[in-house]
Every structure is written in C-alpha cells, then in structure tokens.
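Every protein chain of the complex appears in place save one, which is left out.
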Amino acid sequence: MTRRVRLWILAVGGAGLAALLVAACLELPGFGGTSHPYGDRAVRASLARRTANTIASINFDQRAFDTLGEMSILFASVLGTVVLLRQTRDERRAKPEPAYVALPVRRYALIVLPVALLTGLYVIAHGQLSPGGGFQGGVVAATALHLLYLGADYRALERIRPVGLYEVGDALAASAYLVTGLAGLIGGAAFLANTLLPYGTFNTLSSGGTVPLLNAAIGMEVACAVVVLLARFLDQAVEIEQEGGT
Amino acid sequence: MSVLPYLVAVWIFLVGCYGIATSRNLIHAVGCLAVCQSATYVLLLAVGYRDGGTAPVFSDVKPGSRPVVDPVVQALALTDVVVGATVTALLLALVMQVSKRHGTVDPDELSELRG
C-alpha cells in the first residue's frame, strides 16, 4: 500500500469516525448536568464507611477488584519492559560520559530531592483523607529519587537504587494487595470486601477499614514499578552499547 | 455550547489518530498515542462535571452542604493515567527493540524490510 492510498483511507475512515463521535456527543447529557446516579450512590457508600476521600473509597473499596486488574496491567507491563530491555549477549556496558550540569541546577536538585520524596510519601499516607493516594504519591516519590542523577551523578543514583530490591518490592506489593483481598475471604466475607477492620473515626489517618492498607500496597507497587522502569531506560540510554555492527 | 468539552475530547482523539497514522518515527507515534489517551480523560471528567459542584473530598467540606462532581469517573481516569504511563513505557521498550534489530524506527522503511 502506498503512502497516498493510506492517507486516503485514513481521511475516509477519520471523517466517518468523526461524524459518528460528534453525533454521539450531541446525544450525551449536557455538560454540567445534575443527574449523576452512580456518583451520588458512591458518595453515600463512601460516607457510610467513613472514608473522607470518595475517590480513594471507590478505588480501594467499592471497586477494589477493578484496581486489582489495573495493578496487574501495571505489573505485566513492567515485567515486559524488564524482559525487553535486558542486557543481551552482544551488548556491553560502557562507562557513562560525565556531562556538565550548571552548579545552581545541581544545588537546587539536591535541595528539592528530600522535599519531593517527603511530599510523595505524604501523598500516599493521606490518600484516604485528601486528594492523592498510592497511584499519585508513588510516581512522585519514584521520580523524586532520580533528582539525584541531576544533583550528583549516575553512580550515586545506582548506589541508592539497587534495582533487584525494587523488583522484589514490586512483587511483594502486588502480593500484599492479593493477601489483603484474601483476608476478607478468610474473615467470612467476599474477596477484597472491606468488612474486616473497624471503619475508625471519620477524617483521621486510620479511617476507612482496609482502604489505607490497599492504598499503601498500591503506593509501594507504583513507586517500585516506576523506579524499575526508569532504571531500565536509563541503563539503555546511558550505559549499554552494542558491540561491533548490527 | 454545552457540548464543547465533548467535542474537544473528540478533536484530541482524532488529532492523535492522525498523528499515529502519518508518523515517520515510531517514538513520535507513541507520543501521539499518549495524546489519544488524554482524550479519554477529558471525556470522562466532562461527563462527571456538575455545575457549581466541588471536589468529592470531604476532609474540609461538610458532607451534604454542597453538591459534588461525580467521583466514579474520576476514579476511572485516575488509575488509567498511571497505568497508561507504564503501557507507554512498554511500547517504548518495543520501539528500542525494533531499532536494535532493524536499525530504523521509520514504519515505512520497516515495511519495506519485511517485503
């Protein structure tokens, strides 16, 4: 198929899809409407279980099984990346060339690093109370670690980041989520049902039953996953070189 | 006027599709896929918005005192943002493998190689 034919097919298909999508949009309930039946019920259920952040309640309580699926996708894609980006036999590790980073940038990175790391951990810990949670805090904490690459150098980053440990941590967090779910089964309820722990006092750190536990598991999972991913990509971009030609 | 957010989502999606189909570089195509993904977030959150509503977080709002926007769609979008990023990473790893095996990341050259 030549480029020209392909562009024509794209134009026809795109126009058809656009017409269908626009027709669908015109039939949707208007933007900003007041009818949100699922939303209202979710808010009521979340308040009944004393979780201040409704979104955390939906992710880790009402739709916890769905989050298990999302976590499996995350785990599988990290696994796939690790397998794809491993060092093959015809590749070798070259010493990374030092690059010049302006002094103010280095200082700023080193000052911001602990602040960003702490922010990430705070966001994970307060997931059931304020906006945030394991998904967001995990990414913040993991990317914060990589400021060390900017502030010091690649060797320093490798020292504080034993990739093997983070891979184990990733798997442990995934199994922690499963074990918490199974605990509900042992306690005589359904898988991942939030009936095992007391719901606690509304708007305190220990409220929401199993929500904080699952939240912490996801936080660890995401943080480890992002660290492992970035480590593999950095390895490929900075260190690993192919021997000879292709 | 009340369909503008939906139309913006449609536009972002179509633009992303156009970018993927006409891309001459697989890394650029993955970037366009990220644009397509963001269209779904815009659509989901637009569906859940309520005029005059506030965020569905009750740590500083008394429950029942104000209308809140739909939290269900927000939960869907939230998990998808993070999981989508790791899937992007998987695609980029595949692109690196393609570049390693075939020495090019241009989809047109790749189809010539195969033929």
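As written, the chain order gives the labels A and B, with residue 1 at the start of each chain.
Just so we're on the same page, a contact is a pair of C-beta atoms (placed from the backbone, for glycine too) under 8 Å apart; a residue touches a chain by one contact, two chains touch by 3 or more.
As a working rule, contacts and distances are computed from a predicted model.
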- Determine which name in "Biopolymer transport protein ExbD", "MrpA C-terminal/MbhD domain-containing protein", "glycine dehydrogenase (aminomethyl-transferring)" or "Sugar ABC transporter permease" the UniProt entry assigns to the undisplayed chain of the complex. "MrpA C-terminal/MbhD domain-containing protein"
- In the whole complex, of A:G133, A:G151, A:G200 or A:G219, the residue touching the missing chain would be A:G133
- Note on the structure: On chain A, the omitted chain is touched by residues 30-32, 53, 55, 123, 131-133, 135-136, 139-140, 143, 146, 226, 229-230, 233-234, 236-237, 241-242, 244-246
- Message: Just checking the interface: what residues of chain B touch the absent partner chain?
- Response: 1-2, 4-5, 8, 11-12, 15-16, 18-19, 23-25, 27-28, 30-32, 34-35, 38-39, 41-42, 45-46, 48-49, 51, 53-55, 57, 68-69, 74-75, 77-78, 81-82, 84-85, 88-89, 92, 95-96, 99-100, 103, 105
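By definition in this document, only the chains that are shown with their structure count from here on.
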- Measuring from the mean C-alpha position of chain A to the mean C-alpha position of chain B, what distance in angstrom results? 15
- Note on the structure: Residue set of chain A touching chain B in the complex reads 3, 6-7, 10, 14, 17-18, 21-22, 25-26, 28-34, 36, 38-39, 42-43, 46-47, 52-55, 58-59, 63, 66-67, 70, 73-74, 77-78, 80-81, 84-85, 129-131, 133, 135-136, 138-139, 203, 222, 225-226, 229, 232-233, 236, 242, 246
- Message: Touching residues of chain B toward chain A in the complex: what are they?
- Response: 2-7, 10, 13-14, 17-18, 21-22, 46-51, 55-59, 63, 67-75, 78-83, 85-87, 89-90, 92-94, 96-97, 100, 103, 108
